[in-house]
Each structure stands twice: as C-alpha cells, then as structure tokens.
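With one protein chain removed, the remaining protein chains of the complex are shown where they sit.
Read from first to last, the chains carry the letters A, B and C; within each, the first residue is number 1.
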Amino acid sequence: MAGSCYTRGLPYLEKEATMADKIQGIFCPHMVPLDAANAIDETELRRLVDYLVEHGITGLYPNGSTGEFTRLTESERRRVIEVVADQTRRAGRSVPVLAGAYEANIDMTVDTMNYYADLGCRAGAVIAPYYYPMSQDSVRTYFEELAERSRLDLVMYNIPQFTNEIAVDTVVSLCQHPRIVGIKDSSRDFPRYIVTMHKVRPLRPEFTFLIGCEEILVPSVIMGGDGGTIATSGVVPEVIMKMYNLAREGRIEEASKIQYQVLDLIAVMLTGADFPEGFRAGMTVRGFNMGRGRQHQSAASQLNIESITRTIQCMVAEHGLVSPPAGGCDLANVDEQTVQQIVSRVIAQLDR
Amino acid sequence: MAGSCYTRGLPYLEKEATMADKIQGIFCPHMVPLDAANAIDETELRRLVDYLVEHGITGLYPNGSTGEFTRLTESERRRVIEVVADQTRRAGRSVPVLAGAYEANIDMTVDTMNYYADLGCRAGAVIAPYYYPMSQDSVRTYFEELAERSRLDLVMYNIPQFTNEIAVDTVVSLCQHPRIVGIKDSSRDFPRYIVTMHKVRPLRPEFTFLIGCEEILVPSVIMGGDGGTIATSGVVPEVIMKMYNLAREGRIEEASKIQYQVLDLIAVMLTGADFPEGFRAGMTVRGFNMGRGRQHQSAASQLNIESITRTIQCMVAEHGLVSPPAGGCDLANVDEQTVQQIVSRVIAQLDR
Amino acid sequence: MAGSCYTRGLPYLEKEATMADKIQGIFCPHMVPLDAANAIDETELRRLVDYLVEHGITGLYPNGSTGEFTRLTESERRRVIEVVADQTRRAGRSVPVLAGAYEANIDMTVDTMNYYADLGCRAGAVIAPYYYPMSQDSVRTYFEELAERSRLDLVMYNIPQFTNEIAVDTVVSLCQHPRIVGIKDSSRDFPRYIVTMHKVRPLRPEFTFLIGCEEILVPSVIMGGDGGTIATSGVVPEVIMKMYNLAREGRIEEASKIQYQVLDLIAVMLTGADFPEGFRAGMTVRGFNMGRGRQHQSAASQLNIESITRTIQCMVAEHGLVSPPAGGCDLANVDEQTVQQIVSRVIAQLDR
Partner (left out) sequence: MAGSCYTRGLPYLEKEATMADKIQGIFCPHMVPLDAANAIDETELRRLVDYLVEHGITGLYPNGSTGEFTRLTESERRRVIEVVADQTRRAGRSVPVLAGAYEANIDMTVDTMNYYADLGCRAGAVIAPYYYPMSQDSVRTYFEELAERSRLDLVMYNIPQFTNEIAVDTVVSLCQHPRIVGIKDSSRDFPRYIVTMHKVRPLRPEFTFLIGCEEILVPSVIMGGDGGTIATSGVVPEVIMKMYNLAREGRIEEASKIQYQVLDLIAVMLTGADFPEGFRAGMTVRGFNMGRGRQHQSAASQLNIESITRTIQCMVAEHGLVSPPAGGCDLANVDEQTVQQIVSRVIAQLDR
C-alpha cells in the first residue's frame, strides 16, 4: 500500500514495505574504540558489539554522531560497518544494523549506501547536508535523489543543532517514497515529533519514528513512537532495554520510574564534557579500552573527564552493573588536596 | 515540610503548604472581549467566564500572553482580574484564579500581587523580566524579592521565546521558597520539563508543574505533570477537559487519541495568524463577540483571519460543538472567483 | 520631492520635508535619576540635561532603552519628556528632543506622540512591538497606521535583540511616508545598515540613519550615516562629540583613533553588568546622583557594580574628565583581602 500511494510514476520496482519489516526498538549509536596508534581497534570493536548484542540491544547504529563519523576517513567509515555487520551476524545472530551514511557528495553517498546494502545492513541513516545553509526545497531534492539511486532503505536523521533542518513538511513530502522508511529525530522538539507522527501515519503507517533525545524515550514510545537511538544504551544496555520493553508493554509507571532514574547519568555524559567525550568515559567504565579521541582535549578538559568518569562509575554502580570506584562515591568530603589545587588556580588567575 | 526546609531565617509566617493545596488541572489563559470602543466588554467577559466554568474548566488564567496583558493598561489589567475573580465566585462556585501579574517594576508588581490576593486569587503567574537581557543571578534575585514581599502565592512562568529564561538551576534554587508554589513552562522543551521535575520533586513534592505547550499536554501528565495552561481550552473546553481527565485516570490510549485529534486545531490557532489572533477567531466561532484586537492587522492579515476562522469552525464542528459554516467544509472545490482573485494578484505583482 | 513620491493618495497636507530639516548628530539616550523614594529626581534630571547641552551634545533622547522606559509608568514617561523638553529650551537654547514613545497599544502611542508634539519634541522614536512575535506585514501596518495618525515625525528604532525586527524591505516600503523621517539601528549588523542606506537614499535623500551600536559610530559616519544615539555620550560627551565632528569633517585618522580609545569604556559599561547598570555607574562617576535602579540587583551584582564603577572612573580619568579613584588605578597588586575572599567563596562552594 505504501509503495502504491507514491504516485510520481517512477520505476519503483521490487519493494513493497509491510508492517512486518518495520524498523523498531533501541539502536545503539556506539563509539569506535581506538588503539595506541589512534587507529580503529577492531578487536575491541568486535568485543563491544558482542557485549551490546548479549545485553539485548535491538540493533546497532555505527557511524552516528556519537560514533564521530566526521573524525574518521572515508575508508575508516566503511571499515567500521564491515566489522560491525560481520560481528552482528556471528553465530547465526540476526541483529539489524542501521549504518550512518554521509559522504562528501551525493554520488559518494549513493556508493556508500549501496556498499552497505551489500554488507547486509538493514538501512542507512542520512543527515541533511551540513556546513552550508540550504533551502527546504534543496533538502527535499537531496533525499529524493539519494533514495531513488540507492539500493538500501534510508532513515532520515534530523539534527538541526548541527545540520540543516528537515522540516515537518519536507518529511511529509518524502514519507511515501518506498526507499525512505523512517526518521530519527534528535531535535529535542517533542511537539514537532508528535505533529510529524500525526501527519505521516495516515499516509504511511509503517514509517518508523525513532527518537534521539534520551530524556524522553518513554513518553515518545507511549505516544506511539517506535523506539530510539540512545547513546546511553551503550553504557547501560540492560537498563535502557528494560525501560523500553516496559514502555512497549504499557507498564507506564515502571517505565517512567526508570526514565527518571537515568536522567542524571544522561546529563553527565551528554553535557559534562565536549560531546561525545562523556560517552567515551561511560564505555571506559564498562571496561572497554576506548583509546584517546581524535579531537584533542585541553589539560582542563582532560582533568574534567577524569572527574566525570568517576561520577559515571558511581551512577552505573547504583544500577549494580559495575563496582563503585576506589575511594567510594560519597561526595561529601572533598579532600584537602583538591581544595589546595583550586586555591592555587585562583591565585594563579589573579596573577595574570 | 516544604516550608521548614527553606532555611534562610526569614520570617515565614503563616504558610505551611500541603499537597492538598496543590495547584493542578487545566487553567484557561483566556482572551479579553473588547467592545465597539475598543474597551473591555465586561458583560461578554462575564459570559465567557460562565461558559468556561459551566464546561468544567479547572481554573481561569486571565492576563496571560493569550490575554494580551501588554496591550492593556495597568488599570485595565486590574479590572480584568476584578471581573474574573468576582464572576468565578458567583452562585457559590469555587474556581481558582491564576492571575497574570507583571508590572513595570518590582514595587508595582508587589502591589499588584497583593491586590490580587485581596481579590481572592489562588496565585499570581509572573514571567521573568523581558526586553532587557538579564543574568540568571538577577532573575533569581527578582523572583526571590518578589516572593518575599508578596501576600499571594507565585507561579513562575517560563517563556524564553519572549522573555529572559528561567534556567533549570534557577528553578531548583527557588523551589523551596514557601511563596513560590509552581512553574508554568511554555518553552516547548519537554526534556527540560522532565529534568526540572526530576530535580524539584525530591526537594518539594507539592511544587506544581503546568505545561503551556498544548501539543504535549497528555505526555506531560503521564510523566507526572500537574496539568497545563492551555489556550485551546477556551475554544473547546469540553474536549480538553475530557482529554486531561482521561490522562489523569491512566486511560492513556483514549487520552492520546484526543491529543492527536486536536493537533490540527492547535496548529491553525497558534500559527495560522499573528499570535493570538487565531484564538480570538476561535472564540468568535464559539459565539463570543471578541471585538477587534488592539494590534492592528494589515488587510492581508484580516483576509487571512477570515479564512482561518472558517477552518476553525469546521474543526470545532467535527467535535459536534458548533455547526459547520455556511457553504460547508468541503475544501476540494475552490470556486472560480478565488482563482481569478489570485491570478489578478499575480499579474499585479508582475506589474510592480 | 520625498513627499511627492509617496503616491498612496492620502491627504498629506502641510509637510514637505527638506534636507534642512534632517535629523543628524549625536543624541544622548540618557538615564533618569531616581531619588531616595525611587521616584524621578527632577532636579538632578534638569542638571543632567544642562550638563549634556553645555558639553555640546546635538540632542537628547529620553525614554530610550538606556532610559529604562519599561520600568517607568505611563505618567512617569510623560513627565520625563515634559522636564527634558522644558529644560532643553531654557535660556533660548534650541536642542532637539527625540522622545522614546512606546505605549501599550496603538491608540495610546498615538496620544503620546501627539502629546510630545505639543511639548515641542523634534520626533518620536518608536520600536517595533515586542513580546509577541509578529510578521513583517504586521510590523509595516503598525508603523504605517501610527505615522498616519500622529502629528509628530517618527523615527523607527530597530533593536531585534529585544523586539520584532524591522526588516530591510519593511524600511524601504515605509521610508517614503512623510511622517517617517528616519531609522535608528541598534542591531550591530553593519552590512544591513549599509544595504538599507543604499536602498533608501535614492527614494528619499533626507531620510535619517542613526546608528545605535557604539563601537562603529565612526565607520558609519564615514559611509554616509547621519550620526547616532550613543549612550556613552552621557558619560563622556566631550569625547564622543569630538570624535563625531572629526568624522564629519573627514579627518578619518583622528576620528578612528578616538573610536579605538573608547572601545574599552564602551565594553565595560555595556557588558560589565546587566544592561543598563554600567551606564548608571558611568553617570555616577560624572558626579550625578542616579539613585538605585528599579530592577533589583543581587548582592553579587552590586559588588560587581562597585568594581566596574572604579574601572569606569579610571577610564574616564584617562581622558582628563574626572580624577582617578582614591587608591589609584594600578590594577597590578590585588590585595591580600581580595584573595582571601575568593578563597573563602571557593571553599563555600565545595561545601555545598
């Protein structure tokens, strides 16, 4: 039905989407571990995939914003997908991969989408073009052309903080294209999310809505959303999956309780350091060797990351998933040494 | 308990807030009907109050943004509250009034708050200062001083689109003041709303959270919010109260269904014309003589308002609350005359 | 010519603007001194007017943003203009008054404009409506109606940081109205200023362009602007008038040198405290009793204002206009007590 209502007369061929194919659940936009040479640490990446799958994650979402796709080279981005796609299929597992796909121009993006199709990915997530401001007419044209030339299903990724917006009307005009199967929205604008679902659902019921705003996963599912891409699910997959499943089952009170419980953890990882350093710290807490990020941090930032890592460990420990850090989590008594350090810093500043 | 945890040693006297006193439900931020001389039409205002009370609205919220407080004089603002407070008490009714209270400076605002206290209002809603940008430290100081000098409970009103923001940390630092009993948030930022509840509730359980974003009333109530100030409740009070009550009772599916049903009506009233002209049109549809607004409209705007009034009437008619407009609501066949008008306009533009 | 090219057929009667009438020069958007009871201190206000006139200011601009018009009552705003208009005419002086005129609705604004006309003001400066977002069509309608009903020339005041913007095209469509004689632009957007002059000048050569951005007065005059409304001219009128006159005479190098010299003073007054507290501090340095502002300041803000007052005094002293503060202006040696205070504050924060 969805395919047939797209009436522009283009040669839409084989595909007839059904509700059974619908993308739904929690997809983890995971980070990429780096080794001592600052290259991709494939062993650790495979271990990370196993850990997520074993803890019940619905799907993987490599090369997202959290996965720092802009800081990898083109060939590294392809390698990440090769490794993840391969590892998710190990031992007969069937875990869908939603692969971040954005390259320098539309031809390269089409090539990438088709390469990911051959690797067996479920879909590619594509942001609107960034850096250059663009009219909605051009945004629409971009996705339309991309969808028509790709052999892989496409999930639009709306993140207007970083890129051109994909406006509600643009989503509505694109939602009936058989290759465009959903939208991931990270805009924080929940009214917009509700309104978009309201406008799209009558046109194409199996169109997927994934929320990228971690603080409101539960209400988004309650209002009919299909899940989310939740970076926190890399750090506490057990907790996020439980919360999501409770919400799906209509056990609202229990789901909401967990949603509130994870707010502090989300806050410290999201805003405690330059994004996505907080999530790198979180993965370290879960025992992964993530290496050093490619965007170098100032001395102050590095100090800060040490501090929030401790905080994250305390929070994850509360869920019983790791041990508390050495020295414990009682924040009341800050030691004399810390006070001295800060005092020195103040006096140094006065000297300047 | 809440009162006692405010430890700044000030002479907080009589008041010991309890959960029973808590402000909750739907407060209608209604408009003020104007007569032929562009003065307040008190007869129509009283009729409007009766209509809202009889249709089950929880409370009235005069002098809000929808009530165009900036376009009334100081004495007119006082008169609006006098009339509304008097009319809500008629015939033994007990309908709480949350009165918008913002004057040119803090002394005048204190006087106004105290005047509204004498009129029997439940609380005053106060925005952060506007026009001049201000630090959060100053915003906090402003509310603190206002609360200490007023004899009326205070609900903070966060609307950063129009005024200085009241940041989450500022809310947290003010929430334990016995006179500050709640916040109304119209920021559209639902993650912020969730996070603020999470931080405030452990400090003061009876602190009220009212949402001002009409598209997400249902999810806000599901997540533990206390209601909202919903301008659409002036136009379809029957529908909004039903939706709210279903959400409170945990009948999520039914509540959500209505939430989705009213989205189009909200959209046309909120964005179909310069705010709040769409709501004035809506009240006209319900049979009120609202008069002409004080912010004059261009010829094009007036034409547009006629058009959206028809649309609103069609939407309200779908709920069975009014008759459809003469000529019906089938938008399919636009008449020949309209086409001619538009063609003329195009040619005129080319001539220029 | 300008009047004649306004072809809408309205009964534009007496007025035929000429280049001789053109508003130009430096208008001081001065503050209003308050007495111990927080009322207008008329004696000090008259003394302030005399001081500005005697130091060669071109004109006065009472009830501007710096004059805190939103924090005065309607009758206070009228009183300020009465006093200023009277005092500028004392002893046969002829100093034009550009009176800030914004009231709650268009009828009251018209009344106010006409009242200021009777008081002999040269023109009224009117901002676009604020608080409510508004289409450009409505902004245009607002000014058009206001201009048609007022007996006083109107200068539009563009300050999009605080109010609705007056877009370039709106200025162009309004610039030929005989009552609308100029624009004051405080948007900081210099390319916009240049482009607007380019579009308006061929339509109406005597239309006035005043810049409200103090850092770029000199380049704006060099590029053909007519002067500015410069709050710093309240604190150092001698310096600003000299700079302006040099720029008018084409003595670019000397003018630019002064422009650079005053940048630090502008910065500390504009951003050193919540606007316009820095300018209040500046007037205090020049010996005026300004009283306490109506927007109450936190303890931290008050401490800060004391500190920037000292800095301002040092800067004004460098121009030889006042004595340096007791203790001198050598900032190198911060005393032990200050260090102790800051250390205590840090420890207090850790305790929290």
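Criterion: contacts are C-beta pairs under 8 Å (C-beta built on N, C-alpha and C of every residue); 3 or more make two chains touch, one makes a residue touch a chain.
Not measured: the values here are computed from a predicted model.
Of the candidate positions A:R140, A:H177 or A:R192, contact with the hidden chain is made by A:R140.
Residue A:A104 is the one among A:A91, A:A104 or A:A326 that touches the chain not shown.
As for the chain not pictured, it touches chain C at residues 188-191, 194-195, 197-198, 213, 215-216, 218-219, 222-224, 250, 252, 256, 259-260, 263-264, 267. Mapped onto chain A, the interface with the missing chain covers residues 38, 65, 70-74, 104-108, 129-135, 137-138, 140-142, 145, 161-163, 274-276, 294-298, 300-301.
The definition used in the following text is that only the chains that are shown with their structure count from here on.
Distances from each chain's CA mean to the overall CA mean are smallest for chain B. Look at where the CA atoms of chain A average out and do the same for chain C: the two points lie 49 Å apart. Distance from the chain B centre to the chain C centre is 35 Å, each centre being the mean of its Cα atoms. For chain B, the set of residues touching two or more other chains is empty.
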